[in-house]
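One protein chain omitted, others in place.
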Amino acid sequence: MSETLLELRDVTRTFALSQGVFRRAATLTAVAGVSLKVERGEVFALVGESGSGKTTLAKMLLGLLPPTSGEILIGGTPISAKDRVAVSRRVQPIFQDPYSSLNPRKSVAQLIALPLVVHGVGDRAERRAEVLEMLDLVGLSKRHYDAYPGQLSGGQRQRVAIARALILRPEVVICDEPTSALDVSVQAQILNLLLELKRELGLTYFFISHNLAVVEHLADRVAVMYLGRFVEQRSRAGLFAAPRHPYTRALLDSVLTPDPDLGVPDTRIGATMIGGDTGCPFHPRCPSAIDICRTTAPAIRTLPDGWATCHLVEQQEAVLVP
Amino acid sequence: MSATAPAAFDTAPPRRRAALLRRSLGHSGLVIGGTLLVAIVAIALAAPLIAPHDPYNQDLAHRLIPPVWQAKGSWEHALGTDKLGRDYLSRLIFGARISLLIGTLTVLISGTIGTVIGVCAGYFGGKVDAVLSYVVTTRLALPVVLVALASAALVGSSLEGVIVVLGLLLWDRFAVVTRSATQQVARSDYVAAAQAIGCSTPRILASEILPNILNALIVVATLEMAHAILLEAALSFLGLGVQPPLPSWGLMISEGKQYMFFSPWVIGIPATALVALVLAINLVGDGLRDVTAPENRG
Partner (left out) sequence: MALLEVDNLTVDFTLGDGVLHAVRGVSFTLERGETLAIVGESGSGKSMTSLALMNLLPKRATRRADRLVFDGIDLAAAPETRMRALRGNRMAMIFQEPMTSLNPSYTIGNQLIEALRTHRSVSSDEARDRAVQLLEKVGIPAAARRLSQYPHQLSGGLRQRVMIAMALMCGPDLIIADEPTTALDVTIQAQILHLLADLKTEFGMAMILISHDLGVVARVADKVAVMYAGEVVESAASRPLFKAPRHPYTRGLLNCIPVPGRTAPGVPLGAIPGQAPTLIGPQRGCAFRDRCSFSAPECAGDIPFVAVEPGHRARCIRLGALEAAA
C-alpha cells in the first residue's frame, strides 16, 4: 500500500510583470493547473526545458513560494506559507549549481549543521557527531570538516549540499538538476550516491532534469512539462518506449547517444512560440498539429500507465522507433 | 562505497588566509596606505605621550613662530606656533585624534543606518524597496552643508554635533551599495537553501547575507570615512563644526587664513596632514577591494 507523500492539486502560479506606470501589469503564468502525486519511495522525475516552469514548481514544493491557486499537500496535510519550518523537516532541496548553493563564508561543518541548529536538534557534541556521520555517508573525508567551499571541487560541494539536505532525515528530496553543472565523470559519482542514499535512508525523490538519459536511468515515473503545464505523465518504461505527446517525442528524439554511426536527429519541431494563446500551447511548434489543436485546448487522455494532453493521443504511433 | 569514495585522491588546496596575506603584502597601494594609516592612528593614540607641548597652552609672547626649517624657527616649536602662540606640532598631533574620531564614529552611525536600509530594500524588494529607495532619493536631494548650517543655527555647533549630523546624513552610499550587493546575494541558491531549511529572516540576514556583502561594505566604509573627515574639515573651516579651542585640522586652516600670505605654513601644515590621511584611507579602501575581490570567485 503506497502512501502519497507529496500532492499538488490544480496548482497555479502567476507573476505580475510591470509594464511601466501607465499600463496594467501583464501576468506571466509560470505554472498552470498542475496536479500530481508522489508516492513514498519512488523517484518522480520532472522533465522540462527552460521556461517550462519547473523551477517555480520546485520552489512551491519547498514552501518557498505560495501558489496563486490550488493546494499543496505534504503527507496529506495542506501547507501554507506559515508552515515553512514544518515543511523543512519533511522536504529538502538539492540545487543545480554547487558554486551558488553553499555560503562561501561558512565552513563545511557549519553548512551541514545548519538544519540541526535551526531546528534545535542536539547539543554541540551531538551535532559534531552527526556532521561527521553525514560526511562519511556522502563520501567525504573528515579532513573536510573545517574546509571552506572555495577549497572544494564541484563534486565535493554537491556532496556537502547532499549532506546538508539529508541531515534532518527528510522524507522527500527535491533534486533540481543536481548533476547538470558537474563534469561527466562526477555526474556518475553523484548519481550513484543519490541512488545509494535513497536505498539506505528510504528517501523519495522529486527529480527535475532536462537530461532524458539521466531520467531514464533513475526514474520510476516521469512527467513532462511545457510552458507551465504537464503534457504527459507516465511510467518510465512506458514513456520511453512509446511517448504519446509530440513534445515528449521531440525531446526523446533530441537525446544524443554516443553512437558514431548515427548523425544528428531531425526533431521536426518549430522554433516559433507565437499563437500559443489559443488551443493547445504547443501547436505553433508541433509537427503533427491539426485544426482542432489551434482552437481547442486538449483534455486529459488517460493511458494505462498515466495520461497525456493531446488531441492525437490515439493516433500516435504505438512504439517509438529508435 | 567504492564508486563514491574520492577521499584518497583529494589534492591539498592553498590555505585561504596565507594567500590573502600574500596578496595584501604584494599590493603596493595597500601597503603604502596601510602603513601611513597605521602611523597616523598610532600618533593619534599616543598623542599625550609624544606631543611636546599642551595644544591649548597659549603663549602670546611667541605668536606665529615659523617652523624649524625656516630662518627664525627652532626645535622648541618644530612646526612653529599659531596666532595664539600654541605649539603647532602638538595641535597637529591632537588634531589627528579629532579627525579619526569623527571619521570612525560617523561611519559607525551612517554605516549602521545605511546598511539596515540597503539590506532591507535589497532582500525584501517590492513595496519595501520602493519606499526605502524613495527615502534614499530624498536624502540624496539634501545638500549636506546646508543641513549642517541649519542644524548649527538650531542647536549650535560642536564636535558631537558634527558627528551626529554627518552620521545622520552620510548613509546614502552605504544604502545604495548594500542594496545592490544584497540583491545579488539574495539570488544565490544558498539563501534559498537556508529558507528551505526553515531559517528565520533575521538569521538569514545576519548569517547568510551580511557576511557576503562585507567586502563591498568595508570598501564603502573606508571611502565614507575619508568623506566624513573632509566634510568635518570643511564645516569647521566655515565655523559650523568643531569650535575653538579644539585643534581640528579644518579649524586650524580657518584660523590661519588671515596669515596665509605671510605665514603659509599655518595653512600648509594642517592641509598636508588632511591630504595624507585621506590619501591613506583611500589607498587602503582601494587596496582592500582589489585584494578581496578574486577570492569571491569561488
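Order as written gives the chain letters A and B; numbering starts at 1 within each chain.
The criterion applied here is as follows: a contact is a pair of C-beta atoms (placed from the backbone, for glycine too) under 8 Å apart; a residue touches a chain by one contact, two chains touch by 3 or more.
The structure displayed is predicted, hence computed values, not measured ones.
For the chain left out of this panel, the touching residue among A:55, A:88, A:101 or A:189 is A:189. Of A:269, A:289 or A:312, it is A:269 that touches the chain left out of the display. Touch with the chain omitted from the figure is made, among A:155, A:178 or A:298, by A:155.
Listed residues A:79, A:116 or A:214: the one in touch with the omitted chain is A:214.
In the full complex, chain A contacts the hidden chain through residues 49-50, 153-156, 183-189, 191-192, 195-196, 210-214, 216-219, 236, 240, 250-251, 253-267, 269, 271-272, 322.
Keep in mind that, in the parts below, only the chains that are shown with their structure count from here on.
In this assembly, the C-alpha centroid of chain A lies 48 Å from the C-alpha centroid of chain B. Here chain B touches chain A in the complex through residues 1, 3-7, 10, 13, 16, 188-190, 192-200, 203, 207-208, 211-212, 295-296, 298, going by the rule given at the top.
Of all residues in chain A, only 59, 62-64, 84-85, 87-89, 91-93, 95-97, 99-106, 114-115, 118-119, 138-141, 143, 147-152, 155-156, 161, 164, 188-189, 192-193, 196 touch chain B in the complex they form.
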